[in-house]
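Here the complex is missing one protein chain, while the rest keep their positions.
Note that the chains take the letters A and B in the order they are written out, and that residue 1 is the start of every chain.
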Amino acid sequence: MTGESLAFYGLAFMLVGASILAVSVRNVFHAAMYLILALFAVAGYFVLLNAEFLAAVQVLIYVGAVAVLVIFAVMLTTRLTDARVRAHNEQVGAGLVVAVAMFLAIVMAMWSTSWPISDAAPAVDNVRTLGRMLMTRFVLPFEIASVLLLAAMIGAIVIAAKETGPPQSEEST
Amino acid sequence: MELAPVVDLVRDAVTGFLQSLGLPAFVIDMVLALISASLIAGFMAVLALAFVWVERKVSAHIQNRLGPMRVGWHGVLQTLADALKLLQKEDIRPAAADRWIWWWAPAVSFIAVFAAFIAVPFGEGLVVRDFNIGVIYIVAITTFGVISMLMAGWGSNNKYSLLGGFRSAAQVVSYEVPMILAILSVVMVAGSLSMMSIVQAQEGTMLGFIPNWFIFRHFPFGLIAFIVFMIAGTAETNRTPFDLPEAESELVAGFATEYSGMKYAMFYLAEYSAMYVMAAMGTVLFLGGWHGPFLPSWLWFAAKTVLLVCVLIWFRWTFPRLRVDQLMELSWKFLIPVAFINLLAVGLWSVL
Partner (left out) sequence: MDISSYSAVPIFLGFGVLFVAFNYFLNSLVTRNVAEPQKYDSYECGEVPEGSAQIQYNVRYFIFALIFVLFDVEVIFIIPWAVVYKDLGMFAFVEMVLFLLILILGLVYAWRKGVLHWFTRPVEH
C-alpha cells in the first residue's frame, strides 16, 4: 500500500461521496458545499497525475470563482427550502435507466481499450512546458481562447445589463 | 546564526529515527509534515498575539494616546488576556442558524490561511515545502477563504451577516485579478513561480549599492506593481480602508455577527495570519526576501515582513473607509487597467 494508492483511494472516496451527496441533498446550499469538496478531490487527482499547475488552477477557478458564483446564485434565489420546491420530478425512472446505460457503455469502452503506459518520465516543470507550448505550437488556440472569453463576457454583460438597466448616479444600496 | 542548518539537523535526526522504526517513506513524510503543522500553528497563535498588541499600540500612538499599559510591561500580555476572555465566553448558536454551515465557517477560514503557510518561507531554506507553483498555490488557497465568508453569512441566517458576507466575497473576488497581475509582473522577471527561486533572483546589487529587489528594478514599473499588490492585498484581507464588510458602524460585525467565543477568535486569528501571509508574499516578491548584509537571513525576512504588516496597520488608522461603490470601481476601473499596462510595460522592458 504505497502512499500514492492510499491517496488515490482516499480521493476516490471523497469524490464519489461528495458527488452523490451533492445531487441528493435537499438543501441547495449544502449541495453547493459538497460540490466544493468534489472539486477539491479533482484537484487532488491532478496532483497525483503530476499536473500540479492544473491542480492550482482547478482550486483557483473552480473553487475560487465558479463555486462562489454558484453560491451567489443559490443565495439570490428565494424560497429554497420551500416545501413546494421538489427535489425530483416525474422522469426519475427514465433518467436512472439512461444513466445506468451510459455508465455501462463507458465502462465497456474503458475495458476494451488497451491503454499504453508511456515509459517517459513525467514532465518536470509543467508550467514551463505549458507556457512554451502555448506560445509556440498552440498559439492559434490560445488566441482563439481569448476570443471565446470575449464572447462569453459580452454574452454575460448583455444579459446582466437587461436586469439592471442603465446606470444611475445616486441610488442607495 | 543561520537557522537552516539547525532545522536540517533536526529533520535528519527525526527522519533517521523514523526510518529505524521501519516506517514507509510516505508515512515519514507525513509525520514530518505533522510536526511542521504543529510548529506553524503555534507560530500563528504567537503571531496573532503579537500583532494585535502592535496594532493597539500603533493605533493608540497615532491617536495620541497610550493604548494598553497595565497587563504586563506596556500591555504586552493584553492580547493573552483578551484571548482568555474570549475562551470563557459562551458559545451561542442562534436558533435560526444552519447548524453545520455555521459551525464550519470559522474553521474553513482558519484552515485556508493555515494551509497557505506551507509555502511561506521564513528565511533561507526555511520553508515547509517549496512548491514549484508556490505563489499560485498561496493565491489559490487564500481564494478558498472567500467560501468561508459566504458560509458565515449564510449560515448565521441574519440579514447583517448575509449582507456582510456578500460584500466581503464581492470585494475579495474583485481584488484577486489586480493582485495576480501584480504578482505576474514579478514572475515574468524571475522566470519561476517558486518562492525560493523568486527570492534567489533578487540577489546582489545594481549599480553597486541599490539592492537588486524587484521594487527597484525596471523602475518605475516594479514600484507600481508593488503599490498595486499592497492595495490589492489590503483589500484581500478585508482591512481598512476596505473593511466595509466588518464596518463596526455599519454592519455590526459583518459576517461574524452571530459568532462568539472561540469561533469569533478563529475569524480574527485567520485575519491576522492572512495579513502576515500577504506581507510575507510582498517581502518575497518585492523586497528581496531574506537578502541583506550582516544579519542572518531569517532576521531580515522577519524584519521586512513586520515592516509590511506595520504598513498595513498604519493604513487602517490613517485612511477613511471606502464606500462600496468606490471600492469596486477602484478595482475594476483603475487597478486592473494599471496592472495590465504595468505587465506589458515590464514585458516590453525585458525584451528591449
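We adopt the following convention: a contact is a pair of C-beta atoms (placed from the backbone, for glycine too) under 8 Å apart; a residue touches a chain by one contact, two chains touch by 3 or more.
Fair warning: this is a prediction, and the values are worked out from it, not measured in the lab.
Although one chain is not drawn, the whole complex shows that of B:Ile101, B:Val189, B:Met230 or B:Val309 it is B:Val189 that touches it.
By the touch rule set out above, subunit B reaches the unshown chain at residues 25-26, 29-30, 33-34, 36-38, 40-41, 87-96, 106-107, 110-111, 114-115, 117-118, 128-132, 136, 156-163, 166, 169-170, 173-174, 176-177, 180-181, 184, 187-189, 191-193, 252, 257-258, 261-263, 265-266, 324-325, 328-329, 332-333, 336-337, 340, 343-344, 347-348, 350-351. In the full complex, subunit A contacts the hidden chain through residues 3, 7, 44, 47-48, 50, 52-53, 57, 60-61, 64-66, 68-69, 72-73, 75-76, 78-80, 124-125, 127-128, 130-132, 134-136, 139, 142-143, 145-147, 149-150, 152-154, 156-157, 160-173.
Rule of thumb we're sticking to: only the chains that are shown with their structure count from here on.
Against subunit B, in their complex, subunit A makes its touches with residues 2-4, 6, 27, 29-30, 33, 36, 52-53, 56-57, 59-60, 63-65, 67-68, 71-72, 75, 125, 127, 173. On the side of subunit B, the complex with subunit A involves touching residues 24-27, 29, 98, 100-101, 131-133, 136-137, 139-141, 143-144, 146-147, 150-151, 154, 162, 166, 169, 173, 176, 193, 324.
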